[in-house]
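A single protein chain has been omitted from the complex, and every remaining protein chain is retained in its original position.
Let's look at chain A:
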Amino acid sequence: MNVIRFPNLITRLPRTRRVFCRSLGSSIPFDLSLDTQVDRYSELNNMYTEMFTQGDEVRGTPKGDAGIELSEIDAFNAEIADTYNYSPQAISGYSLEHIVKSPGRFILQSLSSNPYYNLALEDYVFQNTTFAKGQPFLSERLLFYINEKCVVIGKNQTPWKELHLDNCYEEGYKFVRRRSGGGAVVHDSGNVNYSYLTSRDNFDREYFNKQIVRWLKEIRPDAAIHLNQRGDIHLGAYKVSGSAFKIAKGKSYHHGTMLIDADLASFKGLLKPAHLEGVIWSGGSVESVRSSVKNISEAGFNNTDEFMDICSNGFRSLLHEDIPVYFVDEVNTSNDEIAKTARQLASDEWLYHSGPSFTVTIQEHDVSVEKGTITKSSIPDTVGLSFKDFVLSLNAGLLAEIKTKI
């Protein structure tokens, strides 16, 4: 079964048949481990995925009581998981292509923690979602991914200005530049990233966050969760979520972080303050807005799966449709386009050599940088160097006349 959680399948079965379904489950005639997914049974599995993702077959029945139906399904799935040690299986790259390029709504949950893969996956869905001009847009998509430890800056930021890169490397945080705007954030396995895709015409910076606040408040009405003036989700006076947006080719996405139970103490020393002694940055780089953060576990939401389920169920009832969930991962769910984007996102070219031109003043020296390369400098023999290499030398103390580090 490549289609996991198969709520649609189950909702179509009468209650009495569920028992039958379970007993069938106990004698699954094939191995669900990843290895066999890739080779022997992949064709068979893809065939089923195809069957279950085409047209009406997959669209379920929930009407007014969608919430009840779904929580029953979730309980049932949890029972299956417990009984048969069942774990989510990722769909194939072929299946992903099919659902992305077909009209219709779906939810994707990535089982991969590689930030470059996850951003490439998001970009693939964004670029390949199609729509007909002049028709209502009915292909909203919702993605979830949880990245391993990483620091993420906006498209138009300067990494050395925003990050203590040496601390990031030492502490094992990967450096990532995303394709949307905004400022620098830190991720770890206690942070859920959500990404809501819709048309450019329906784009509204606050729309999806308002829904999340509403869904969370439905469960815990007393929690001090609200949107602040910038449209960010706050718990009391603390930020628990940050947002950024992308608009291209008639479509838009809003992606955001939600700190569930992140190791906030470890985030110290990764992001730079707005000013550091002896170093002045000038240029068009987009500024980060510094905020005090908190985990939303302090309001009782302490499980990343729970948060994704709340949003998935909320998304379904919002759109009055039993929207299917598909799982994806780096091993099973890739294609040339995703792999290529992931490589680009992880390349020095994108990470260090793109972004705005800038000039940095270090002590009495001015260094101007365009596309990652030093174009003007009052420090001898540095013009033409990559700024990344220059900073490595500087911080290693190889430039005797300059004591300040970047």
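Just so it is clear, a contact is a pair of C-beta atoms (placed from the backbone, for glycine too) under 8 Å apart; a residue touches a chain by one contact, two chains touch by 3 or more; residues count from 1.
Rule of thumb we're sticking to: contacts and distances are computed from a predicted model.
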Candidate names "E2 ubiquitin-conjugating enzyme", "RRP4 S1 domain-containing protein", "DNA-directed RNA polymerases I and III subunit RPAC2" or "Glycine cleavage system H protein"; UniProt protein name, chain not shown: "Glycine cleavage system H protein"
Of A:108, A:244, A:293 or A:311, the one touching the omitted chain in the full complex: A:244
Contact residue for the chain not shown (choose from A:141, A:179 or A:294): A:179
Hidden partner chain, touching residue among A:200, A:290 or A:343: A:200
Residues belonging to chain A that touch the chain removed from view: 56, 59, 63, 133-134, 136-138, 154-156, 179-183, 200-205, 207, 243-250, 252, 284-287, 318-322, 356-357
